[in-house]
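Quick one: the structure is below, questions incoming.
Note that one protein chain is taken out, while the other chains of the complex remain in position.
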Amino acid sequence: MKRILTGLAAATVGLAMLAGCSGGGNGQAQAPAGDTINIGVNFELSGDVATYGQANVQGIEMAAEEINAAGGVDGKQINLIKYDTKSDTAEATTLATKLMTQDKVVAVIGPATSGATKATLPVAGQNKIPVISPSATADDVTVDDKGVKEYAFRTCYSDSFQGTAAAEYAVKKFSAKKAVILRDSSNDYSKGLADAFRTTFTEGGGEIVSEDAYAKAADNFNAVMTKFKGQEFDVIYLPGYYTEAGKAIKQARDLGITQPILGGDGFDSPVLGEQAGAQLKDVYFTNHYSSEDQDPKVQEFITAFKAKHNTDPNAFNALGYDTMKFVADAVGRASEQTGEGVQKALAETKDFEGVTGTFSVDENHNAVKAVVFVGYDQGGALVSEKG
Amino acid sequence: MEQLAQQLVNGLALGSIYALIALGYTMVYGIIQLINFAHGDVYMVGAYVGYFCMVHLKLGFVESLVIAMAVCTVLGVVIERVAYKPLRKSTRIAVLITAIGVSLLLEYTMMFFVGADTRTYGVLPPFMEQSFQFGGVLVSMKQIIIVGISVLLMVVLQYIVRRTKIGKAMRAVSQDADAARLMGISVDNTISFTFAIGSALAGAAGVLVGVYYNAINPLMGLLPGLKAFVAAVFGGIGLIPGALLGGYFIGASETLVAGYWSSLYTDAVVFAILILVLVFKPTGLLGKNVREKV
Amino acid sequence: MKNSLVRQALMLWLPLVATYVIVLLLVQANIIDAYMQVTLATICINIVLAASLNLITGFTGQFSLGHAGFMAIGAYSTALVSMRWDSVFGFLGGLLLGGVLAALVGFLIGLPTLRLRGDYIAIATLGMAEIIRILLQNFEFTNGAAGLSPVPQYMDWTWFFILTVGSVMLISNFIRSRQGRDAIAVREDEIAAESIGVNTTRSKVLAFAIGAFFGGIAGGMYASYFYVIKPEQFGFLKSVDILVIVVLGGLGSLSGSVIAAFLLAIISTLLQPFPGVRMILYALLLIIIMIFRPQGLLGNRELSLRLLPRFGRRREAAASGTEEA
Partner (left out) sequence: MSTILEVTQLTRSFGGLTAVSNVDLTLEQGELVGLIGPNGAGKTTVFNLLTGVYPPSSGTIVFSSPGQTQSLGGKAPYAICRAGVGRTFQNIRLFKQLTVLENVMIAYQQNQRYPLATSFLRLPGFRRAEDEIREGARELLRVMHLDHVADELAVNLSYGGQRHLEIARALATRPTLLLLDEPAAGMNPTETAQLTELIRQIRHDFGLTVLLIEHDMSLVMQVCERIYVLDHGIVIASGTPDEVRANPRVIEAYLGEEVDHA
């Protein structure tokens, strides 16, 4: 009993301290309200999926700097308040709450992954602050059986959109009848793409002859590729991220597997080529844009990103960049500088011209944009094709 | 049959890497009964040092390997002196938490400087990109290098432990630290030396993995570290031959499960085997039952 | 005697009820704002996790690295049941089912492995948790890596209070009972415990299963508050996080676990404004705390598993003879 009392005393002291430090806890310097627009940046900066979160944030920060350098939005500077979710969905919820209730942001960008984004949406609904994810691709992020989630937005494709496009491309370009699928069992992005691909491919009369999966951060694809090698098929669908895909492609080609390999926008990173090296041949993926695209917007972005980070941008960078601009655009058009105002403006977005394509927001709060097939042909040369 | 042989070749290369990491785990455990969770991250640092040497300093593979081993040696000793030594008299669980702290520190310090994104070793010297066909089984030069270097390092280790004075001191301290101290052995130095050797091996494993898979990131040490520890327990923790056996066994079972069943379940199978081994042979395959004095 | 019983009951329940009411009022008045409520929820979940692991590791001396596995079982049960029967009964049923399933898994895993010596149990439990996570990631009905959402939110301050205080009190009651003392004897000296008639395997498995049960309850609390659960949330690092709370508070000190859960929440809050270096600072803090206070916050006394703080016992003993609270 003493112990419980002690515990309670500690609890009370703890609560008091919590109140103390959370009250004054907004470490970021905040200019007086009126001159700035606070926007939350709630991303996976450490932990499992820090790669995606950090990449998104690079794009976001670059876009914010450009906007501020150009005078801000309606003469107001954008103030980003950035937190790290540690790749933990509960922490994502906690921080979204903090951003919306204590930091008084008008919009929260992020997190990068679907699960974490979904975990912040109820909070968004309660506080009427929109959440915009650059890369939460799961179909049910913006819509569920109750209809569209009012405060959820994204700038990336949904999984089924990309998976379907890839399956159609496989049939159209390679006349594929048989396919194997190798997906990443540890993320839902990969599962979503694989599911959509399978459905579309089999509905079109094709057959999935083998399907396997690997776990995140897998290094060794020799075993599964050796297994595939013994099968007959026309294409490999590999809906994963470049971190593993580059290794998988290389090991497949090293083992003498010559069929085309298809993937999704998770392939879009210079790392893919660095990992696969000279073996990056006959590989195609659905993407938002091609670095070959002569659109000055795309080229300027690539040049600026390279100058800043000394490397080519990947899809996460580009999506993060677009998301920031997209949000700033909506804030500029909003009737009032509140979450509700920004939400309306976001939902009404038409023909927003971004690096990752020109898009409008549909009734399900998805960004509707064309798909581009980017690839490396049998000689390893970069090719692209509008879908 | 060909497929089986191919899977076993793949497993051999993977197993060598697990074995190299497992050796460090097992030696440290043998000498201070610490599950050194930071060990997998020393391996990660080794991979980054190799990356830096090969990509930025344009050094050759062997030079990079040696430098990575040297850096990891120093790192291992520093970790031991700064973080673990003050806790020599504390409970083992406190040291374990410290090890977890060191692990996080290495991971996130590295991430702070290089970012979370994957890095690649880039283009390797042409000789390393060769591969050979042995009756339908494809063996790459890299696999040969990995197995070759691993075996060489293990032979050197065996020589150090069996034949040198410091090796004998290591064995003495792991048997009974107090008795060793009475015999005039510097226990602290011996422990540091053990960390040094174990870390050097982990550093070598890091570079080999970087070359083999051509992809490294700051969190790459977590899972192989865990599996290497499983390997060490599997073979009989504290025993050098046990770590080898465990490393190769896990490498082989992983590739076989992935090849003949599904790579979804490789880790689950590895852990299930581990639990079974523990239930039926608690001290690992090569371990001897130690009787507690009553 | 009668009087002192009444007095004790008052001393126990009065502060508890007062805490409940005060926090409730502060929430209503929005002095405890939404962010603090989420933080409080995290603290409550962590208290139950740490208290249950402390029963296994701190009190019974069985080093477990797989507590997140039990949490996962509870979380998935609660989510699946309450998503199908979206009512408070569905939620409570799922919560209870989660606890029972976790206890069952704990029992099945504990029975063969708890005969092992210290570190081997750690590895066996680690393996168990990994297997649970991988299975959840590959089962159809758990929706694989995408996990389950939206989990209906039934957890509010009242439920948090009931479940947290209830769990801690039940665990505390267990520890201060015949079965609990047996478990502590096992930790202190297994051979001696056997020699005086303690069935050590039974004691260990019992404590393990009870710890697993409350780990499952904590998982259910988590699922029913945070909308989304995914297998990757219940990985090795989660088990480590829970262990850190237990060790930080002091092995074998329930109040230590409670305090450490608060302390870590405070640390986490303080570190949030430094997103880039948050984990580095956390890691440094962990190392420093362990170097300077390896026995945890509550120190040797609590670490040494006294049923009550030493001075308290003395005073009480002096005041009322054989009385022991």
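Read from first to last, the chains carry the letters A, B and C; within each, the first residue is number 1.
We adopt the following convention: contacts are C-beta pairs under 8 Å (C-beta built on N, C-alpha and C of every residue); 3 or more make two chains touch, one makes a residue touch a chain.
Note that the structure is predicted; figures quoted are calculated from it, not measured.
Participant: Looking at C:V23, C:M71, C:I121 or C:V198, which residue reaches the missing chain?
Facilitator: Of the listed residues, the one touching the omitted chain is C:V198.
Participant: Would you mind spotting which of C:G66, C:G94, C:G144 or C:G180 touches the chain that isn't drawn?
Facilitator: C:G180
Participant: Provide the residue numbers of chain C that touch the chain removed from this figure.
Facilitator: Chain C touches the chain not shown through residues 170, 173-174, 177-182, 184-185, 188-189, 191-200, 206, 304-307, 313-314, 317, 322, 324.
Criterion: only the chains that are shown with their structure count from here on.
Participant: When the centre of a chain is set as the mean of its C-alpha atoms, what distance in Å lies between chain A and chain C?
Facilitator: Inter-chain centre distance comes to 35 Å.
Participant: At least two partner chains per residue is the criterion; list those residues in chain A.
Facilitator: Answer for chain A, listing residues that touch two or more other chains: 45-46, 48, 185, 213, 215.
Participant: Specify, in ascending order, the residues of chain B that touch 2 or more different other chains.
Facilitator: 108, 111, 222, 264, 267, in rising order.
Participant: Help me check something: in the complex, which residues belonging to chain C touch chain B?
Facilitator: 57, 63, 109, 112-113, 115-120, 122-124, 126-128, 130-131, 134-135, 137-138, 191, 236, 240, 243-244, 247-248, 251, 276-277, 279-280, 282-287, 290-291, 294-296
Participant: Given the complex with chain C, which residues does chain A contribute to the contact?
Facilitator: Touch list, chain A to chain C: 1-8, 10-15, 17-19, 21-22, 25-28, 45-48, 82-84, 86, 88-90, 93-95, 97-98, 100-102, 114-116, 118-119, 121-123, 126-127, 138, 140, 144, 184-188, 190-192, 213, 215-216.
Participant: Which bits of chain B are touching chain C when the two form their complex?
Facilitator: Touching chain C from chain B are residues 29, 33, 35, 83, 86-87, 90-95, 97-98, 100-105, 107-109, 111-112, 222, 226, 229-230, 233, 237, 264-265, 267-268, 271-272, 274-275, 278-279, 282, 292, 294.
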